[in-house]
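Okay, structure first, notes after.
Of the protein chains in this complex, all but one are displayed in their positions.
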Amino acid sequence: MSGGSSLLVPVEDSVTLRQTVAHAVGRARDADGAVTLHFVCPVSERPLGGEDSAVAGEAEELLDRVAVWADEDLGEEPTRVTVETAVVGADVYLFNPGDYADVLVAYARRNDVDTVVLDPEFNPLGMAPLLPPLERELEGAGLAVELAPVDRATRRGPLTRPAGLDQFALLFGSTFGFYLLIAGTLTPFNLATGAVTATIVAAVLRRISTQGSVELGQLAGRVARMVVYVPYLLWEIVKANVDIAKVVLHPRLPIDPAVVEFDAAVWSELPATTLANSITLTPGTLTVDVTQRHFTVHSLTKGARSDLLAGSLERAVRFVFYGRTAMRLPTPAERGETPDGSVDGAGTDEPEEVRSAVERVEVDADSGGGDE
Amino acid sequence: MSLVPDILLAGASAFILISLVVLYRVLDGPTMQDRVIAVNAIGTNIVVILALVGAATDTPAALDIAIVYALLNFLMSIAISKFTVERGGVL
Partner (left out) sequence: MTPTEIAVAVLIAGGVFFTFVAGVGLLRLPDVYTRTHSASKSDTLGAGLALAAVAVTFGADLPTVKAALLVLFMFVTNPTAAHAIARAAADQGIEPWTVDDDESGGGNE
């Protein structure tokens, strides 16, 4: 676990892939020192030829998806984890577990990998068990092998997350504070019952209510920026309500509802929730569904739609959670129209988290363009 | 002496009247979600009414009740929405 260790994760489109990625990222994050995560997709050469490029394209797409997941799991804090993806074996005909092991071991040697994390459902051969012999071969080549602990029954994301003393303290503090606020006095009785209640709540819920590690500096920064955001949001809400009042009280009811969908440039749950709620509260827009970053928004009038895609709200939410530099990311409208050129102005002095954010936007814009 | 309690009570009665009108949407539907929205809106009004009456009669404890009611109101909406998605309806 010294500096410069690397993890190799062979990937294949399986139901447990998401959980395997989450496990590998969590492991890399908890390790000491810098860790490089290699997500590798073994692709076999087809002896009959013809569809090679299609298979390679699928593999690339899968790896893109894995990279996005990994970034999501890494969260927005800067970490010492680097993610790399690669397609291997495209020029070899992979026939049995030994072939897969050879390709993976060769990759591991090239990139200084010491540990392999395996997805229990990893089976590109699609027949007789690949995993046990593959595991043996890899171990024989001097690599440490471990299986990702995945839950095959459920396909939802895990409800609980690993949580330690930090999360406990945060939850305990906020619960205790709320309790005393409602109680209104600091009598020994209230202090004692409050402490007991807060302990129970924090012990039971700490793995559900909190996400990631607690960083007080970051938290304070967010709260401070939130204080700036709230008056802006209130003003937007008042404007929105005057608009709605005009529309609703108008004798002819001049509404033109429609559903718009767009990808927001926010990551992880809390910012997405804040943005969704802000959208619902402001100009004639209502968030109907959010899947990861994909927002489905119902809008009441035409004006509301253009306001939404102008992206001032999204920008403000990014300001709250990622700081001022993130505000310069392109708006949804710009992203839709000029996926490549619009991110150039993002400057060079931004922190790493924002830079990777910009890259993700580019990736997203590219894949979006490819679908058309 | 002060006009404040009267203003607050007048506001509370206006909220009650609006809630009664919204009750039409609860009864009429036509969909499950229409009713849930209407009940949710009425619940929000009730929270406000509780707080207004509490303020008018100088009973700060009413605010605690209002907070609990707001929590229940929220849980009701979420629970019913969840239920209609997973079970296809409760009513």
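Order of writing sets the chain letters: A and B. Residues in each chain are counted from 1.
In the analysis below, a contact is a pair of C-beta atoms (placed from the backbone, for glycine too) under 8 Å apart; a residue touches a chain by one contact, two chains touch by 3 or more.
Computed from a prediction, not measured in an experiment: that's the story for all the values here.
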Which shown chains does the chain we cannot see touch? A, B
What residue numbers in subunit A mark contact with the hidden partner chain? 181-182, 184, 237-238, 240-241, 244-245, 248-249, 252-253, 255-259, 273, 276-278, 280-282, 284, 286-289, 296, 298, 300
In the complete complex, the non-displayed chain touches which residues of subunit B? 2-4, 7-8, 10-11, 14-15, 18-19, 21-22, 24-25, 31-34, 36-38, 40-41, 44-45, 47-48, 51-52, 54-56, 60, 63-64, 66-67, 70-71, 73-74, 77-78, 80-82, 84-85, 88
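Criterion: only the chains that are shown with their structure count from here on.
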Averaged over CA atoms, how far is the centre of subunit A from the centre of subunit B? Could you give it in whole Å? 36
